[in-house]
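Of the protein chains in this complex, all but one are displayed in their positions.
Each chain gets a letter, A and B, in the order it is written, and its residues are counted from 1.
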Amino acid sequence: MEPAGTTELTRKWKKIKKAWYKFSRNPLSIVGSITVLVVIFLAIFAPFVAPYPEHAGSFVNFSEASKPPSLRNPFGNDTIGRDILSRVFFGFRFSLIMGLVVLLIAVPPGVTLGLLAGYMQGTWIDKIIMRITDIFVSVPALVLAIAVCSVLTPSVFNAMMAVTLMWWPWYCRMVYGVASSLKNEFFVQSAEVTGAGKLYIIFREILPNCYGPIFTKISLDMGWVILIGSSLSFVGLGAQPPTPDLGTMVADGAKYIPDQWWISVFPAFAIMFVVLGFNLLGDGIRDMLAVEEV
Amino acid sequence: MIFLTEEIVTVKDLKKYFITKQGTVKAVDGVSFSLMKRETLGLVGESGSGKSTVAYVIMGIYPPTAGRILFRGKDISREAGRRPTAMKKEIQIVFQDPGSSLNPRKTIKQILELPLKVHHISTNEGRTEQVLALLEMVALPGDYMYKYPLAIGGGERQMVAIARALATNPSFVVLDEPTSALDVSVQAKIINLLIQLQQEFNLTYLFITHDLSLMRNVASRVAIMYLGKICEVAPTVEFFQNPLHPYTKMLLSSIPVISKEEEKFKPKKIVSRGEIPSPVNVPPGCSFHLRCPEKREICSQVDPTMVEAHEGHLVRCHMLPEA
Partner (left out) sequence: MAARLLEIRDLHVGFDVYGGTLKVLNGVNLTMEEGEKVGLVGETGCGKTTTAKSTLSILPMPPARIFKGEIFFNGEDILKMGQREIRMVQAQGISMIFQDPTAALNPVFTIGEQLMDAIKYSSFRDRVSKKERRERALQALRDVALPDTERILENYPIQLSGGMRQRICIAMALATESQLLIADEPTTSLDVTIQDQVLRLLGALVKEKETSTILITHSLGIVREWTERVYVMYAGAMVETASTEELFSRPLHPYTKGLMKAVPKLTGEGIAEGVSGRIPDYLRPPTGCRFHPRCPHRMSTCEAERPPFFTEGGDHQVACFLYKG
C-alpha cells in the first residue's frame, strides 16, 4: 500500500531506483556506462582536457615527429608531430556525432514504418513497406557508403548520409516482428473493441512494448556506426585531413607498423574502447527495460 | 422499468471458417441462440469447440463468414472497425488471460482511461474521479491507479479488466473464461462480484467456460458446444438434472467433485474415449460419433438437427427423435 501523500515525484523517483537496480545486476553494464560517460565527457570537453588542443587542427612540428609514448605525450606523436592523445579526444567527437546523427535520422522512420507494417500485417501497406525494406537490406551498408562517397566528394556528411540510408531498414524489420506479434494480444484487441483509433493503438499500445528492443539496438548500433564510420575514414572516404578522426588516424599510422606502432594502435584501442562501452551499455539497457513479473 | 423479455443479442446460424494451409478450420459451424436482458447464457465446451470464436465474432474481432448477429434488433454482423462507435460502448468483453489483456507498459489509470477517452465519457479533469470510482466498484484501493499490471496479482488484474469493461456502461458483456487462470478462492470473489454487478447495472452476460461446476452456479441457461456446433441447450437446472446429449453426459461424468452428494448427482460414469478431433478434420455425419458410446449407423452419415426435447431444452442427436 502506498502511504497517503505520495506525489508524482516520489513515484518517478521509485521508478528510477527500480530501473537502476535492474540495470546494475550485471557489473559489466556499469563498466559500460562508465566507459560511455568517459568518452562523452572527453568528447565534449576535449578543448579543455586535451593537453595540446591545437594539435587537433592544422599543426605541424617536425621536431617532435614520431616521438614514442612518454610522460609528455602518453600516446606518442604522429608523423607530423601532433600529440595522439589529444587527437584521440577530439576523435571521439566525430565518432559520437556520427553515431548520433545517423541514429537520430534513421530510427524514427524505421520504427514508424515497422509499426505500420506490423500492425497492418497482411495488407498492401505491409507488403509494400516490407518489400522496400528488403531491397535496402540486401545492400551492404559499407559497400554502398563507399560507392556514394566515391561518386560524390568524400566527406563526413556524405558518409553519414550513406550509412543512414542503409540503417533504417533494420529498425523497420525489428519493430515489424514485435508489432505483428503484439497485434493479436488481448490488450490490443481490447483497445480495438473499445473503439480506439489505429494511430492510438500503434503509438500508445504497441510502441511502448517495443522500447526494450529499440533502445538496446540503438546502444549496440552506436558501436556499429562508429566502426563503420571509422572504416570509411580508414579508406579515405570519411573525414578528410587534418580532421582528427579515429579511423583516419589508424590509416595514417598503418604503414609505420611495427616500428612506430603507437600511431595506429592507440587510436585503434580508442575505437575498441568506445564500441565495447556501448555494447556493454546495451546489455544493461536491455536488462533495465525488460518487463518482468513480480 | 425492466423489460423481462427484451432480446438483447441474437445470433442466427453463425459460421466462422478460417482458411489455413492445413485446410479450412470450421471453428464455428452454424450456431444460433438469443440472450434476454439480464440473463446469463453459459457457453460450455472443450478446446476446439469454437466457444471463444463465437465470442470474438460477436465482439467484431473477426468478421463472420456467414450468418447474422443482431444487437437490440440492429444487424452488427461485421468487424468492429465497421461498426458504429456508439455500438462499441454497449458491448464489452473480459478476456481470459489477465496477464495479456492489460498492456504491461501502461498504468492502471491509463488503461481505465482509454474507454473514457474514446467515448468522451468525462472531461480531462473528471477522468481521475471516474477512474477512482471504477476501482471502487471492483473493491480495489484507489492508489492502484499508478501501479503497473504486473505488480498486482492475477485476480486483481482481472478485476481491473472487469472495471474496464464496465467503464462505458455497457448493456451486454462477454466473459471469456474470466476465471480459468485463477485460483479457486480468487475465482469465488470475482464471480460474486460479477453477479453483484449484473444485478446493480442490469447487465446481460455471455459466460464462456470449460468448467461445468462453475457454470451451474453462474448461468441461467447453458449451451454446450462441440466442434463448432451447439449440442444441447437448456435452462441450468434442467441441463444438470436431465442431460440428454451423450457428450454432455460424458463431460458431466468426468468432472472431479469434492463431495459425496455431488458424486451421487453426477450421471453414470462414461469413460471418455479418443481425442477431440481437429476442427480441420470434422468427422462426417454427427461430429461426435467417433467418441459416442451410443452411436448408431445413421450417426456417421447424417448430421442431426436441433430438436426441442422439452420446453426450452434443445438437443442435436439422432437418439432423440421425439419432437
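Definition applied: a contact is a pair of C-beta atoms (placed from the backbone, for glycine too) under 8 Å apart; a residue touches a chain by one contact, two chains touch by 3 or more.
Predicted model, so just to flag it, every value in this text is computed and none were measured.
Novice: Taking the entire complex into account, which one of B:Ile276, B:Leu290, B:Val307 or B:Leu320 touches the absent chain?
Specialist: Of the candidates B:Ile276, B:Leu290, B:Val307 or B:Leu320, B:Ile276 is in touch with the missing chain.
Novice: Applying the definition given at the start, please give the residues of subunit B touching the unseen chain.
Specialist: Touch set of subunit B with respect to the missing chain: 46-47, 153-156, 183-189, 191-192, 210-214, 216-218, 240, 250-251, 254-259, 261-262, 265-266, 271-273, 275-276.
Novice: Which positions on subunit A touch the chain that was left off?
Specialist: 18, 21-22
The working rule: only the chains that are shown with their structure count from here on.
Novice: Taking each chain's centre as the mean position of its Cα atoms, how many Å separate subunit A from subunit B?
Specialist: 50
Novice: Flag every residue of subunit A that touches subunit B in the complex, lowest number first.
Specialist: Counting only subunit A, the residues touching subunit B are 1-2, 6, 11, 185-187, 189-196, 204-205, 208-209, 211, 291-294.
Novice: State the interface residues of subunit B toward subunit A in the complex, per the touch definition above.
Specialist: For subunit B paired with subunit A, touching residues are 59-61, 80-81, 85, 88-89, 91-93, 95-97, 99-106, 114-115, 118-119, 141, 143, 146, 150-151, 161, 164, 168.
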